[in-house]
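Apart from one protein chain that is not included, each protein chain of the complex appears where it belongs.
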Amino acid sequence: MSGLESLYQELILDHSKNRRGFGLAEPGAHSATVHQRNPICGDEITLRVDVDGDRVASVSWEGAGCSISQASASMLVALLDEDGGDDGMPKADAEELISKFREALRSRGQITLDEETFGDAAALSGVSKYTARVKCAMLAWVALEEGLRQA
Amino acid sequence: MSGLESLYQELILDHSKNRRGFGLAEPGAHSATVHQRNPICGDEITLRVDVDGDRVASVSWEGAGCSISQASASMLVALLDEDGGDDGMPKADAEELISKFREALRSRGQITLDEETFGDAAALSGVSKYTARVKCAMLAWVALEEGLRQA
Amino acid sequence: MTLPFDVAAVRAEFPILGTEVDGRPLVYLDSAATSQKPRAVLDAEREFLERANSAVHRGAHSLAAEATELFEDARATVAGFVGAEPEQLVWTSGATAGLNLVAGSLGYAGSLREGDEIVVTEAEHHANLIPWQELAARTGARLRHIPVHDDGTLDLAAAAELIGARTKVVAFPHVSNVLGIVNPVAELVALAKSVGALTVLDACQSAPHLRLDLPASGVDLAVFSGHKIFGPYAIGGLWGRDEVLDSLPPFTTGGSMITTVTLEKAEFLPPPQRFEPGTQPVSQAVALAAAVRWFGGLDRDAAHAHEAALERRMREGLRSIDGIRLLGDTDAADRVALQAFDVEGVHAHDVGQFLDSRGVAVRVGHHCAQPLHRRFGLTASVRASAAIHTTAEEIDTFLDAVSGVRSFFGVGAVA
Partner (left out) sequence: MTLPFDVAAVRAEFPILGTEVDGRPLVYLDSAATSQKPRAVLDAEREFLERANSAVHRGAHSLAAEATELFEDARATVAGFVGAEPEQLVWTSGATAGLNLVAGSLGYAGSLREGDEIVVTEAEHHANLIPWQELAARTGARLRHIPVHDDGTLDLAAAAELIGARTKVVAFPHVSNVLGIVNPVAELVALAKSVGALTVLDACQSAPHLRLDLPASGVDLAVFSGHKIFGPYAIGGLWGRDEVLDSLPPFTTGGSMITTVTLEKAEFLPPPQRFEPGTQPVSQAVALAAAVRWFGGLDRDAAHAHEAALERRMREGLRSIDGIRLLGDTDAADRVALQAFDVEGVHAHDVGQFLDSRGVAVRVGHHCAQPLHRRFGLTASVRASAAIHTTAEEIDTFLDAVSGVRSFFGVGAVA
């Protein structure tokens, strides 16, 4: 697999076109809406998170940007949905995922995201070799981190 | 003669100590007083020129600076005194001397000042090889040029 | 057959052009962002630093005298490159610094007041926009802009309406860094002159391509950056007419720009020193002089013809690719070999990444021209920009790569 193909895996291109959680949901009782922006390339995201006690009830988002940033947001929603089950993922777990994700993406190819933990988002491992793109992949995750702090 | 000795000839050191025309004379009927300054080394001169019709009646000055700047002012006065005779040097001649002096000093050692024309000031020829010192030697001459324009 | 321009000989001067990216030869099409440096420039700076380096305009020692001469010769050389006298050239750290100097100095001079107007264009680089916004905000002046037509040319009819008795400054780019179009300097100067407004030219993108004669251009002030004309980073030039520079107070202050300083008050030297406080970019000035000596020493007519051919090849090639939209696509104006474009359905960042995998280095983003992108309904675009060392084959490699973008990203044919 060439560098480019490891960066743009099929799964990433799919998610960038069929975006999970795209379109902001109505705000719930305990929700936060966060706007994040990458001033360098102009990517932006508005992400809304609903919490229910110490669980992440739902996440929806809107935004524009490169395929990495779009796919990453979509994959994040998929991961929360799948791992969270009906009650939603515990906030603490989501926060841990985010920090592990950040660590892997900043590792310059040293740390691989495992599919077991990260689901489709594991396909973003390749981004860590492209330092200029790490911010694109982080955008939604940073927005969620901020949202959980506020909600 | 080493470079340094050609720069600081005996004559120059003498003039720098026994300065001709030092001490501002009372202003005459047609006089101009000019202040010139070398911002880089702090040398300064105040020069007063009296004109009588189209002749330079007298030049006096005050100032502080390196031996080159002091000697050059002194030599300028000596030259005007000696070549001007009792009536004073014609303004046009003085202006021509100044411009020839400038040309020689800027020539980077190519043009030598002849003693016939420049008297003691011919000893300043060596300065033209020291580009950083040309301004020192020019200070009084530029002041006179400006004074003749104003008087 | 005669070779019109020996691009191979030019390329041989640029060490970096031999680089490979992932096993493919580097195709550097990002010269509008920063140009590469020929050996003559690298050598000139290093030789200065190894042989003559010392503080200029100071001290009696021999090194200082030599350094001072090289530094002031550099000023004369670079001034000559834009048709000007040495006393008219102020060293700055770059075009951005030059524009801030002008706007800031006008502010300190109290030259603008409420009701006055500053006119820029919709195609401005942020460097020639935000300093004017700030000046307007501080003085109560109003900032207005000349709109851009769909084809990228300036709306001169609107300009004639806008520029009036209240106009105090007209600032515009010689060549927009997104559109590549050469703006009509004479017309804009005439409009400004007719109302007594000061003209400020951003020559960043023309200096690497066109022969400049700033005094003849009619503008009052102009800026350019060294790193875009094959010179070093951290140096640029601000050119101004004698009487205009003379009328401006210093923007920043410090050593070497003064005559007498007391604890209470300082008196300032005339231009250019008035605008050059502190230690100057000495080795960079020497290197920039080497750059313009090298560049100016090329056969400029042949060079211009070479670049014009590259420009046509690039633009026509892009036009023929499905789903490409050009920013500033016009034959109605002179152009330099610089083209921004959008690939329908693929984000600029992804396009850039794909091109990089083919060895092609382009710029992606808003290129410090957000308002212009917004005007074309975009947040980002891809920009390819050539320099005198670019070959027709490199343009073809670029075009070939661009043709592959949409299929790689699985974007269907355009309806």
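Per-chain numbering from 1; labels A, B and C assigned in written order.
To be clear about the criterion, a residue touches a chain if its C-beta (ideal position, glycine included) is under 8 Å from a C-beta of that chain, and two chains touch if they have at least 3 such contacts.
This structure is a prediction, so every number in the text was calculated from the model and none was measured.
Q: Using the contact definition given at the top, list the shown chains touched by the missing chain.
A: Displayed chains contacted by the hidden chain, ordered by label: A, B, C.
Q: Touching the hidden chain in the complete assembly: which of C:S54, C:T330 or C:S403 does that?
A: C:S54
Q: Consider the whole complex, including the chain that is not shown, and state which of C:L106, C:A127, C:L214 or C:M314 touches that chain.
A: C:A127
Q: Which of these touches the unseen chain: C:D30, C:D116 or C:D342?
A: C:D30
Q: For the chain that got dropped from the picture, name the residues of chain C it touches.
A: Within chain C, the residues that touch the unshown chain are 15-16, 19, 21-22, 26, 28, 30, 33-34, 36-37, 42, 46, 49-51, 53-55, 58-64, 93-97, 99-100, 104, 108, 122, 125-127, 129-131, 133-134, 138, 143, 145, 225, 227, 232-235, 252-256, 258, 260-266, 277-284, 349, 352-353, 355-356, 360-365, 368, 370-371, 374.
Q: By the contact definition given up top, give the residues of chain A that touch the hidden chain.
A: Residues of chain A in touch with the missing chain: 37, 39-40, 130-133.
Q: Residues of chain B in contact with the chain that isn't shown?
A: Interface residues of chain B facing the absent chain: 2-4, 7-8, 13, 17, 40-44, 64-68, 130, 133, 136.
One rule holds for everything that comes next: only the chains that are shown with their structure count from here on.
Q: Higher C-beta contact count, A-C or B-C?
A: More C-beta contacts join the chains of A-C.
Q: Hey, how far is the Cα centre of chain A from the one of chain B, in Å?
A: Going by mean C-alpha positions, chain A sits 80 Å from chain B.
Q: Would you kindly tell me how far, in whole Å, the mean C-alpha position of chain C lies from that of chain A?
A: The answer is 39 Å.
Q: So, what's the distance in Å between the C-alpha centres of chain C and chain B?
A: The computed centroid separation for chain B versus chain C comes out at 47 Å.
Q: Touching two or more other chains, which residues of chain A qualify?
A: none
Q: If a residue has to touch 2 or more other chains to count, which residues of chain C qualify?
A: none
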